[in-house]
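A single protein chain has been omitted; all remaining protein chains appear in their positions.
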């Protein structure tokens, strides 16, 4: 088979958006699934309401119709069984892609994912491979504490799992295809507000329209994106800003404001995959800018911002001209009321404030 | 009721060990449970094999006999039900202490602990309190990937939980009593090699004998230790070393070697509770020493060492005279063979090497 | 069933129905925070079960919790205010529809994670048994939840410890979009009771009187210390799974079929037929409830919004008994 290894493709900036329709992330993901299913019969899907209903965020739209009941399987509400079944299938010749309806529910299947799937190849001394993907939406959208978390750090902290968090349709498609072809368990996290599709009751469309800026389209051709290759979504010389998912977009917005109003040029880096993490790109950028702000929607303590801060404090400390600032959810569950949710989720203003604090110090 | 608030009690150093028998941690914990059960009828225990069998690490020895079936309940092998039942009981007037046989199995009850217990007071706007403790052993003892983890970071990363990791009998007793009286869910993590008792098949006795140094005895009188108060287990001026549990002891050993052979004085800090974390003591120490090594038995990425590094990189960056070094398990599950286990678990030599690297740079 | 009881239960069902119809309108016509899962069609279940519970008995609820709250006697005003995310809400705007609960009437919380309330209910029942308080716990859950591991572990523990809990499975045919028979290899979820050494019964969940009768037996059994019961109520949800979900996966014929046996209509017909009450009385109750709902909306609208940082006080209970260093705000 042939494909483009689109490692070096740079993001296309706003001007392009007029020319080419921005494919929604939900469509990019759907296309990735469809292409991989077309290409490889071993690729099968399972999850709650993904078949007849086509997914609570509609990522699996049309797939049940096209590929049938055998390859797109609705499951009981049984996260242990979903992840465990994916694992058992992966060990025996299939390449399952499981959907967990919200990443919060990964807690229900935590043992299967973290103690079994992540470790079995290791415990068996390499006798088996585990080509499985678990997809799950994350992020806060007014649904209170049990449906709003961003739990990537739990899984970054679980050796044996790869963790992917795309922020654009382009990345989403290329990374999901890579995830499906990877021979290791991959957790693929999708931000609800970036899908760009209206979920039953969701507000995702709006969020995407507000963001646009680096919402790079996903071409229809086949391409893969490598894991472990961060993408500099915006080059800059004054401050390094590292952010994933929705926070990447907020960081880009913040960067544009800062460039306009204050003449501060942020280099905005999207790791795209947290495991493997492209440490070099981050460290090299900090060596250049001397300042680092890390932005993430997970909670602060032992979160993604902690890891990236620690990395730089170990490997580029003497290049730093300012303390490392973390912009993340303070150590709290997510409250229901919109005004409180807003207060805990990092906002563009928080990023601007943090950047200024490291530049003007 | 009356008790000593033993906040200011300093650790008693080796000389004392000759005078007073070192009470084992397992006995200190047992005494704490017994005292609290004597004091308060609402304190009840549940878990697998804790009753008739008196616990797989024998922490509940004698308690079933003394307090009876009603207060010391053997459960089915059902981690969801154990944690959930503790939560339900805590909401309705009891103060349950649940034992999970190995901290690895917390993954099986992860949803109950992290999505329910940690969040329910929050989601209900403070209508309820959740006075429950979940105890679990952690650490590597030759049992391979599923029975060797140190999973504290998952729970530090879960707002609403307090996380306690004692390293001495003195701390263990005082902190467990505090945990039981706390009105919030507390995860109490106990290092297997520090129990000082032979578990069925364990080697714990040996490990403790090797360590001794700051193995402060637990007095028989009643006392409580506050959460959020780190303990400087060894004062020093050259390097700050932060470590918990077993790693605290290895750090003390390393510090003594470094003081003797190289004249490097480490200040060894034991946070004792990771949530709440005594940030001031750590930051103040780094401001004094200018150097930081963080040691932990959990895996590196998004782990405890990341959090403490990030904290200092944000709040004491300009005091640092060297990069922050992390000594932790690399991002791998724990292998079975002792020689490989040794290679991944931080050893005294690794700590010495790290300290030297930040001092001689 | 006595006249007074009958009238109260009728009122409860009307309250639930009108509370939700109002909310449906509100969601259509103005910005409302969050989402909701409606209980319409299932009223007889919550009301029939809670009819036997004292104020200090406990219940656990689900993502679909409005009905349970009202049936257990929670304040309509506080519920409505929670839906509006106001500080006067029963959860102080911290939980919203999915976690709506009033502890003062014995609600231990509405758990948004399917099945996860079940072990909590069992823990409360254990507590009641231990404290010899005589309190009973009713644990509501869906047909979908019956396939979660939490269901199994909860029923097993309740079975071994002979706990005073009534498991109420509201089999409303669907778990989200999925017909329960597509994911459950038995016709009756109640049959699973046998795995846990407890009685299991199937009841017509549209018929308040049927639910009322079975619940009486089960609550009584629990109260007497004889252990748990699993009651499966065959019922139906009229609305989509959540707010505006269209429920295209089911036929309108199916919906119509169930609507013919609407729990309010059935009970109203029974009441009128039994001559316990006359139509005027029932209309009086309807009108009363209309006013009550309007009042609740007014109350909610005029209640204060929370401040952005109000949430901080709810993360941890501050222990007064002894000082503890708490993590500083970051």
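Note that the chains take the letters A, B and C in the order they are written out, and that residue 1 is the start of every chain.
In the analysis below, a contact is a pair of C-beta atoms (placed from the backbone, for glycine too) under 8 Å apart; a residue touches a chain by one contact, two chains touch by 3 or more.
Just so it is clear, the model here is predicted, and its values are computed rather than measured.
K.L.:
Write out, one label after another, the shown chains that touch the chain missing from the document.
P.N.:
Contacts of the omitted chain with visible chains: A, B, C.
K.L.:
Decide which residue listed in C:112, C:149, C:164 or C:205 touches the omitted chain of the complex.
P.N.:
Candidates C:112, C:149, C:164 or C:205; residue touching the omitted chain: C:149.
K.L.:
Quick one: say which of A:171, A:278 or A:350 touches the chain that got left out.
P.N.:
Of all options in A:171, A:278 or A:350, contact with the hidden chain holds for A:278.
K.L.:
Decide which residue listed in B:121, B:147 or B:234 touches the omitted chain of the complex.
P.N.:
From the options B:121, B:147 or B:234, the contact with the absent chain belongs to B:147.
K.L.:
Pick out which of B:31, B:75, B:184 or B:281 touches the chain that's been left out of the picture.
P.N.:
Checking each option in B:31, B:75, B:184 or B:281, the one touching the absent chain turns out to be B:75.
K.L.:
If the missing chain were put back, which residues of subunit A would it touch?
P.N.:
3, 5, 44, 70-71, 73, 75-76, 78-81, 83-94, 96, 111-112, 115-116, 120-130, 159-160, 162, 178, 181-184, 224, 226-229, 275-279
K.L.:
By the contact criterion defined above, which parts of subunit C meet the unshown chain? Give residue numbers in ascending order.
P.N.:
147-153, 156, 159-160, 182-186, 191-192, 194-198
K.L.:
Spell out the interface residues on subunit B facing the chain that's missing from view.
P.N.:
Answer for subunit B: residues 48-49, 52-53, 56, 74-80, 104-105, 107-108, 142-147, 200-201, 300, 330-333, 335-340, 342-344 touch the chain left out.
Going forward, only the chains that are shown with their structure count from here on.
K.L.:
Let me check something: if the centre of a chain is the mean of its CA atoms, which chain is farthest from subunit B?
P.N.:
Here the answer is chain C, farthest from subunit B.
K.L.:
Please compute the C-alpha centroid of subunit A, do the same for subunit B, then give the distance between them in whole Å.
P.N.:
So the centre of subunit A lies 32 Å away from the centre of subunit B.
K.L.:
Could you tell me the distance, in whole angstrom, between the mean C-alpha positions of subunit A and subunit C?
P.N.:
36
K.L.:
Could you put a whole-Å number on the gap between the CA centroids of subunit B and subunit C?
P.N.:
Computed value for the inter-centroid distance: 40 Å.
K.L.:
For subunit A, which residues are shared contacts with two or more other chains?
P.N.:
104-105, 107-108, 144-146, 331-333, 335-336
K.L.:
Would you pick out the residues of subunit C that each touch at least 2 other chains?
P.N.:
Within subunit C, the residues that touch at least two other chains are 91, 93-95, 99, 111, 113, 116, 149-150, 311, 314-315, 327.
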